[in-house]
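Complex shown without one protein chain; remaining protein chains in place.
Our next item is chain A:
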Amino acid sequence: MIPRISHSVLRQTRAQLRSKNGPTPVASLSALARLLSSLAVLEQKDGKLNHSSLGAVTAALKLGGSITGFVAGGNIKAVAEEAAKVKGLEKIIAVDNAAYDKGLPENYAPLLAENIKKGGFTHVIAGHTAFGKGLLPRVAALLDVQQISDITAIEDEKTFVRPIYAGNAIATVESSDEIKVITIRGTAFPAAEAEGGSASIEDGVDPKAACPTEWVSEDLAKSDRPDLATAGKVVSGGRGLKSKEEFDRIMLPLADALGAAVGASRAAVDSGYADNSLQVGQTGKVVAPQLYLCAGISGAIQHLAGMKDSKVIAAINKDADAPIFQVADVGLVGDLFEKVPELTEKLKQ
């Protein structure tokens, strides 16, 4: 109960601060924090809220201040209602227009920019996903703001931590922009609770910007396995698998035995052993599961960039000097064509 009470007190204080005319007396830092107002950009697809985008709410909760969720698309009501239940959100801005269904940045960015200006938000947060990566820089440019990409921590309302150089260095940066436009690394900000909230729903402004780009089609890799970016366990294969047939024969049963998602190194993807969307690394997905089990991956820096925050790393590789063993909690030197099937069998028991 205590958090709820303090929350409502906070809300009242903020309302009082806002209603004052003239210059607001410069109060303590905590009073300033109450003036924070974040917009969490939530993703939806085919009328369903994408729960992994709720990491933006988690990040906003860390900042403090009020949090508004933003959704747009055709027949958005159901998504807005779903979003309204997310814990921590005070308000949902919904824009009902099928033109935004595919999340094309050409019209979505002006839409967001208008709603940000109207709502007077101090922070705009989205996931560092394909959607967020395509959209937020465009929004930032429209607002004349330098965006801060892929943050992993928040120090205060203007200071953020982000990995650079494929995660080989960690930069702490301070923004002097009035509006902070931020994308967050999903593995650093887990999704907010989808239940327990009761936000109000409000219609947003719709500038109906023209979109010079047309969505044609998509081809998504279908899989019953957990989603790579959010899976608790990931098994990943590299060049050592030698062919697509072997990749499928060796890695997929292991994934099934563990209930894990399947990932791959760039070498495996480039050689056609696995789909592009499975690539883990600086230029692919960043994952941080409980268990990252890889076979036939040497551990190049570009690959480590995508998985070295995993809780436990296990590696099977025939080269005892492979760099992957420098980060692996459990390393097994051996032929993956023997060891992985043996591991799969023993895990099934």
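Assume a residue touches a chain if its C-beta (ideal position, glycine included) is under 8 Å from a C-beta of that chain, and two chains touch if they have at least 3 such contacts; residues count from 1.
By definition in this document, contacts and distances are computed from a predicted model.
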item	value
Listed names "CD180 antigen", "Trafficking protein particle complex subunit", "Ribosomal RNA-processing protein 40" or "Probable electron transfer flavoprotein subunit beta", with the criterion being the UniProt name of the chain not displayed	"Probable electron transfer flavoprotein subunit beta"
Residue of A:129, A:236 or A:298 in touch with the missing chain, whole complex considered	A:129
Listed residues A:75, A:198, A:243 or A:290, member touching the removed chain	A:290
Of A:73, A:119 or A:163, the one touching the omitted chain in the full complex	A:163
Sites on chain A contacted by the missing partner chain, in the whole complex	104-106, 109, 129-131, 133-142, 144-150, 159, 162-177, 212-221, 227, 229, 233, 258, 266, 270, 275-277, 282-283, 285, 290-291, 301-302, 308, 311-314, 316, 320, 325-334, 339, 342-343, 346-347
